[in-house]
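Left out: one protein chain. Kept in place: all the others.
Per-chain numbering from 1; labels A and B assigned in written order.
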Amino acid sequence: MPETEKTHAELAVKIEAMHKWYGQFHVLKNINLQVRRGERIVICGPSGSGKSTMIRCINRLEEHQQGDIIVDGVELTNDLKNIETIRKEVGMVFQHFNLFPHLTVLENCTLAPIWVRKSPKAEAVATAMEYLERVQIPEQAHKFPGQLSGGQQQRVAIARSLCMNPRIMLFDEPTSALDPEMIKEVLDVMVELAQEGMTMLCVTHEMGFAKTVANRVIFMDEGEIIEENSPDQFFDHPEHERTKLFLSQILSH
Amino acid sequence: MSAPQYAPGKHPDLPAPSTLAGPLAWVRANLLSSPSNITLTLLSLWFLWSVIPGALNWFFFDAVYSGENRAACRAAGEGACWAFIGEYLKLFTYGFYPEESRWRVNLAFVLMWLALVPILFDRVPHRKYGLYYAAAFPFIAGWLLVGGLGLAPVTTDKFGGIMLTLVVGVTGIAFSLPIGILLALGRSSKLTIIRVFCVGFIEFIRGVPLITLLFVASTMLSYFLPPGTNFDLLLRVLIMVTLFASGYMAEVIRGGLQAIPSGQTEAADALGLKYWQAMRLIVLPQALKISIPGIVNTFIGLYKDTTLVIIIGLYDPLGIGRAALANTSWIGLSTEVYIFVAIFFFVSCFAMSRYSLYLEDKLETGHKR
Partner (left out) sequence: MSEAAHAAMARRNPLARLWNDKESRQVIIQIISFVLIFAFFFMMVRNAVINLEAIGKDISLKFLWQPSSYDINQSLIEYSSRSSHFRAMIVGILNTLLVAVFGIALATILGFLLGISRLSKNWIINKMAYVYIEYVRNVPVLLHILLVHGMIINLLPLPRASLTIGDGAFLNNRGFFVPKPDFEPLFLAVAALFLGGVAFAFWFRKYARMVQDQSGKHYPVFWICLAAVAGVPLLAYFVLGAPITWEIPELQGFNYKGGMVLRPEFIALWLALSIYTAAFIGEIVRAGISAVDWGQNEAASALGITRGRTLHLVVIPQALRIIVPPLTSQYLNLTKNSSLAIAIGYMDIVATIGGISLNQTGREMECMALVLALYLVFSLLISAFMNWYNRRIKLVER
């Protein structure tokens, strides 16, 4: 259970009483969440439960209307400077990769370091190659995204985020657009990242991943956080009826 | 926070804050979302304020609707002079078609709508017979308008006005589609000579302006006909307009053909269908369905292009308008005349493009998975 009053140094993300609407539709209801540094959180729930929307609020791809979101000690408001600062520190990986198709893999990785961090090109290239090696596709550096398989593209997307040296990584269903045989190669990269102590918030239905990696599992339904627990507790002794129903549905196949 | 606490999963849907929904939120989001947005709103409101009242006054409130001639109009009011319309309305509609035979034009017009019904809507009873009738319609209409076989003959130089636009438009539309299909099939054919001929023809047609082709029709086409034959200008124009439109039609349909996966032809081959059977039963229906929006756009283009016939001396509504301007009573009213004709074209083309959008929507849902 969340402990009271953490210092900013220990808290990576703090969400308090956050509400969000799309038009008249109440998508996120009274979200409270604290993420400590180095913590790895898996968020699951049925589709339309607001889980993607919630993590997209953390780097302000979506605006919230009530409550506070504090990331890395910076409060998210309409202040563009704050948003820029936070986006530099928060990496994000998307369901559909969203690589830039007109740039090579290497250029995808160096674009933000060059234009946002203002690194010299040689440095940016070196960093990019380092991360491409870590996701095990340095040989694809000069190909275009369209020439890669889905799994490779997602690994490039992870490398692209890492090139900005983020302190927090958000994963928005990173494996749900992939063919089954490619899921593992992406999960492997994510597990490795977790072992290095990266703060991660991950929306996924990969329960194996949740069991091995997560510190906490969060279950969301209809815009609310229903249950929040350690993986063992969550999978073996779910407290809430809806959690049980959900688990029975996704574990049955 | 003094917000009420709810058990997990029991939080009710709350109404959005007024900043997010309702008319005020709409205004804020769509008109005043940022300083630049506010500036744009003010500028465009100022623009509309300075243009619209004046335009409305000119168009309606200060306009003059009756009068002998331009001078009388000008004396009566500041705005537009619509008086010429009364005098020219018959010409705008029928051209110089003989008064006593105009019922034939009206009948052809009604028959045209009857022919359109089975084409436009796919849930008409007995659609198949309707389509046969639609295919026969151009010939029926041709007989009605030109006469012969019991009807008093009317020479084509009497054709004019909206009626001429429809004659050229409908002929072009009716014949360019089949020719365009043949050209598109020829262009994707394996037979070299046929392919080269079709490519050459299509590229030539698309490479030159329609007006030059109409000039060819009016000045030099007769040289290429057997000595002693001569056929009338309207027919030559119809041929050129049809050929012109079919060049564009062919490219639209080729796009549709290319979108059909080769598995379809292979499947047809595997079933033992012959080339024409495969095309007619399998490939073309799909290709045409995909290219419908493009086809309708080509129709709209063709319909607008019918105005070009005035340059070689035929009198479509624009030509009648120019003739009205040449009349000393109405000289100088070009704005009124052209705007009147523009409204006619706008209404018909806008209707066609709406229909095309409706079809696109329908096709989209048909393809959704």
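Rule of thumb we're sticking to: contacts are C-beta pairs under 8 Å (C-beta built on N, C-alpha and C of every residue); 3 or more make two chains touch, one makes a residue touch a chain.
Everything quoted here is computed from the prediction, not taken from an experiment.
Considering the whole complex, the residue from B:Phe59, B:Phe96 or B:Phe345 that touches the absent chain is B:Phe345. In the complete assembly, the contact with the undisplayed chain comes from B:Gly207, out of B:Gly150, B:Gly207 or B:Gly263.
By the touch criterion stated above, the residues of chain B touching the omitted chain are 29-31, 33, 37, 40-41, 44-45, 47-48, 190-194, 197, 203-204, 206-209, 211-212, 215-216, 219-220, 222-227, 300, 304-308, 310-311, 318, 322, 325, 332-335, 337-339, 341-342, 345-346, 349-350, 353. Counting over the whole complex, chain A has residues 59, 61, 84, 87-88, 90-92, 94, 96, 98-102, 111-112, 114-123, 143-144, 146-148, 157, 160-161, 164 touching the chain that is not drawn.
Quick note on the criterion: only the chains that are shown with their structure count from here on.
Separation between the centroids of chain A and chain B, computed from CA atoms only, is 51 Å.
Those residues of chain A that touch chain B in the complex are listed here as 17, 19, 21, 23-26, 29-30, 65-66, 221-227, 240, 242. Within the complex formed with chain A, the chain B residues making contact are 1, 3, 6, 8-9, 11, 13-17, 19-21.
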